[in-house]
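Right, subunit A next:
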Amino acid sequence: MLELKSVDAGYGTFQALFGVSLDVKAGEAVGVIGPNGAGKTTLMRVISGLIRPRAGTITMEGADVLKTPEHRIVSLGIAHVPENRRLFPRLTVEDNLKMGAFMPEARAHFAERLDFVFDLFPRMKERRHQMAGTMSGGEQQMCAIGRALMSDPKLLLLDEPSAGLAPVVVQQVFELVKRIRAGGLTVLIVEQNVQQVLKVVDRAYLLEAGSIRASGKSSEMLADDSIRQAYLGV
Partner candidate 1 sequence: MRQSLPWIAGAALIALPFVYREPYHLHILILILIWSFAYTSWSMMGRFGLVSLGHGGFMGVGAYVTALLWNHLGVSPWIGIPIAMLAAAVLAVIVAYPCFRFRITGHYFVLVTLALSGIVLQVITATRDYTGGSLGYTPDRTKGNHLWALQFDDKLTWYLIALGVWAVGLLIWNWVDRSMDRYALEAISEDEDAAAAAGVNVTWEKLKITIISALMTSLSGALYCQYQMFISPDTVSGISVSLQMVFAVIVGGLYVSLGPTVGAVITILLAEILRIGFGTKAVGWDNLVYGVLLVVFIIFLPKGILGSIIDRLKTLRKA
Partner candidate 2 sequence: MLEVEGLVKRFGGFTAVNQVSFKVDRGEILGLIGPNGSGKSTIFNMLSGTFQPSAGSIKFAGAEISGLAPHRIINRGIGRTFQIPRPFHRLTMFENVALAGYFGQGKHSRVKAEEAAERALGMVGLPTDRTAAVDGLGAAGLKKLELAKALATGPKLLLADESLGGLDETEMDQAADMLRKIRDELGITIIWVEHIMGVLMRVVDRVMVLDHGEKISEGLPSEVSNDPRVIEVYLGTDADATQAAAAEARR
Partner candidate 3 sequence: QEKKIKIGVIYDLTGPLAGGGSELQYTGAKIMLDSYAKKEVEGYKIEAVYADAQSKPDVAINEAVRLIEQEKVDMLLGFFSSAQCVPVAARVEQLKKFMWITTCISSAVLENKNFKYIFRPQASGDQFGMIAMDFIEKNSKAKFGKEPKDLRVAIIHEDGAYGVDVAKGNVAGAKKAGFNVVMKEGYSATAPDLSALVTKLKRARPDVIFHTGYNPDITLLLRQAREQGLKFGALVGHGAGYGVYEKLKEGLGGDVNHFFNVDPISIWLANQKTMDPKLPPVIKMVGEEFDKAKPGIAIRSAHVGMAASNTYVFLTEVLPRAIKKYGGVDPEALRKASMEVDLPEGGTMLGFGVKFHGEGTPMAGQNERSFPVVIQYVDDKSYVVWPKSQAQREAVLPLPAGTTYSDK
């Protein structure tokens, strides 16, 4: 479904990604793990078009992502839940969700999708008229995921969705990821919470200093000694 080939990317003179290749198949859940500053967020941004790579190719279901204008990339079916949520703080929850369904394709199904999201997060229904910026961290994370789901994407990019969330909610988030998968959605997820994420994804990549260091089935990764030592604190 999504395929990256030797992607280089960076900021100004600083290069953050070095020849990253990666693929995600339809219906799969794939994790990207790695230490702080490895370039995980950068990778997500490159995929969703927030920054353009310096070299390499990215295709989504055969379509060339790099040739698509950045605001049309959502229409390819890629939805990105950015790091730190990035809600519109002075819009209500409902307006935030509305923004998620901005694309003409999505507008037609707005009511349906809204029900879907409210089903998933009843808390959001309670707070639909609250300014997003005044909600707690966990509530905001729900809203951010909800917003991404509003566009009815095929591929969901999640950047550290569990950061700052209560343990039950972390579990819920991962449960959610499972459910979303079960609903046929493909997921690419970046996480610090390695132990948990490896339980929900099928495969994972290990990113270090901007390069893919390892990849494989999550069970293999879990078993890998070096990974265990470095990231699982065991």
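Here is how the candidates were picked: all candidates are chains of the complex that A comes from, given by their letters.
Here is the rule we use: a contact is a pair of C-beta atoms (placed from the backbone, for glycine too) under 8 Å apart; a residue touches a chain by one contact, two chains touch by 3 or more; residues count from 1.
Everything numeric in this text was worked out from a predicted model, so none of it was measured.
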Touch-positive candidate for subunit A in this complex, from 1, 2 or 3: 2
In the complex with candidate 2, residue positions of subunit A that touch it: 35-37, 84, 134-139, 141, 160, 163-172, 192, 194, 230-233
